[in-house]
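Worksheet: the structure to be examined is printed underneath.
Then we have chain A:
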Amino acid sequence: MATLEIVNVRKSFGAVEVLKGVDIKAEDGEFLVLVGPSGCGKSTLLNSIAGLQSNDSGEIRIDGEDVSNLHPKDRDIAMVFQTYALYPNLSVWENIAFPLESRKVAKKERRKEAERVAELLHLTDYLDRKPRQLSGGQRQRVAMGRALVRDPQVFLFDEPLSNLDAKLRVVMRTEIKKMHRTLGTTMVYVTHDQIEAMTLATKIVVLKGGEVQQVGSPDEVYNTPANMFVAGFMGSPSMNFLEGTLRQAGQEARMDIVRPDGGVVALVLPVGEALAQEFDGRKVIIGVRPEAMVDEESETKDGTYQQIDWPLEILEPTGADTIAVLQSNLEGGEEEMVARFAARTSARPGAMVQLNIDISAVVLFDPDSEKAIYHAAAPEEAGKLVHLHPARNTAG
Partner candidate 1 sequence: MHDIVLGERSTTDRILRALVYAILIGFVLFYLAPLYVMVVTSVKSLEEILAGGLLNLPKKLDFYGWDEAWNNACVGTECRGMAPFMINSLIASTLATIIPTAIGALNGYALSLWRFKGSELFFGMLLFGAFIPFQIVLLPMASFLGWIGWSSSLTGLTFTYIVYGLPFTTLYFRNFFVSFPIDLVNAAKIDGIGYFRFFWRVALPSSVPIMIVSVIWQFTNTWNDFLFASTMTKLESATVMVALNNFVEVANGVKRYNVDMAAAIIAGLPTLVVYLVAGRYFLRGLMAGAVKG
Partner candidate 2 sequence: MKLKRKCAAFLAVSAVALSSATPVLAQGKLDIIHWWTSGGELAGIEVLRENIEAQGIEWIDAASAGGAGTNARTLFRTRVQAGDPPAVMQALGTEVNEWAETGILGDLTALADEEGWYDLVPEPLHPFMNVDGSTVAVPAVWSQINWVWGNKAIFEEHGVAPPQTWDELVAAAKVFKDAGITPIAHGGQPWQDTAIFDGILVSFDDPEFYKKVAFEQDRETLEGPMFREAMERLRWYSQQLDEASPGREWTQAQAMVLNGEAAMSWMGDWAKGWRVAQGQKAGEDFICFPTPGSNDMFVWLADFFFFPRIEGEADNAAQQAFASAVMEKQFQHDFSLIKNGLPVRTDVDNAEWDDCTRDSIARAERANERGGLVASLGFAHSARSDVQGVFRDTLSEFVNTPDMSVDEGIEILIDGLDSL
């Protein structure tokens, strides 16, 4: 068990800089999830931690010790690969026990260890099979078994569930989570699936273009996204964005929003005097999660909801509720918005609908820097973000 520190790691492939100075710290026993779209550098970062490639600069510290120049095998880590990387010619038990082989563990001992791990993973019946005789989920478990048998300081997972079907993915997700809870070992997990990130992580790192966008607990990342990218990336369906102009009104601010059809609606936001003053008369973008944008039939708490009228385009019933698709006013009206309506909504496509917006869950962004300037959930934090890094507003 160990802490993991990534200090200013940089890596280029040819002219392409894939990691642009990454700093992350994971406490002992943390479940760190690296999430981001493909090409964001998350796999490269994982390979750096594993030692499968060298960094151009920076340090990887495991348990406080710099391992940057150590061979992968000397870092005391174990890794589960997206492709499982099972040795095709070895049986399940040999695959699991293979790491022990080069540690000069006797064959009998190895078999015993493999059996022990196999039992944990419900593979006991398959010990003597070859990988090709196993289902996808079983292979996945063999790969985990091979990592488990090592009992390393850090586990690394490289999109381990992406080759499984949706149902199995959910099951295995739970398995991994349980495993983490039981073992308590530090884990680093790479995924492009934000749901996996949300469900598994104790700490999420959102990456984009080789840069860390935000580090935080799942709750922080979801509710107080640092910028529009994080806000849009985390959550499904993703956050809706609307453009409007802010007008100071004392402690509050009124946001005028021009609808695609030319009508104007307004929201009143308790942003505080300073912010209201700073952005008075300026364009801002408001982010509203689908679940914070509901219809009349939905249950709404008093006080935090405000109503605006908006033209409804399409309704997609899902059973439990209804997904409403509306047109955003961003990008000349090309963007869509998604709202979560009640299952038995009375709204009709093509007509105006009254949207109830939960003001206590919105986020405001500066359209130029795309950074968050106000989190309704935690007002002071967003302010900090904006004022601490006024110069670094080029993300994206």
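How were these picked? Simply put, all candidates are chains of the complex that A comes from, given by their letters.
Keep in mind that, in the parts below, contacts are C-beta pairs under 8 Å (C-beta built on N, C-alpha and C of every residue); 3 or more make two chains touch, one makes a residue touch a chain; residues count from 1.
Quick caveat: nothing in here was measured; it's all calculated off a predicted structure.
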item	value
Of 1 or 2, the one touching chain A somewhere in this complex	1
Sites on chain A touched by candidate 1 in the complex	47, 50-52, 71-75, 77-79, 81-90, 98-99, 101-103, 146, 150, 156
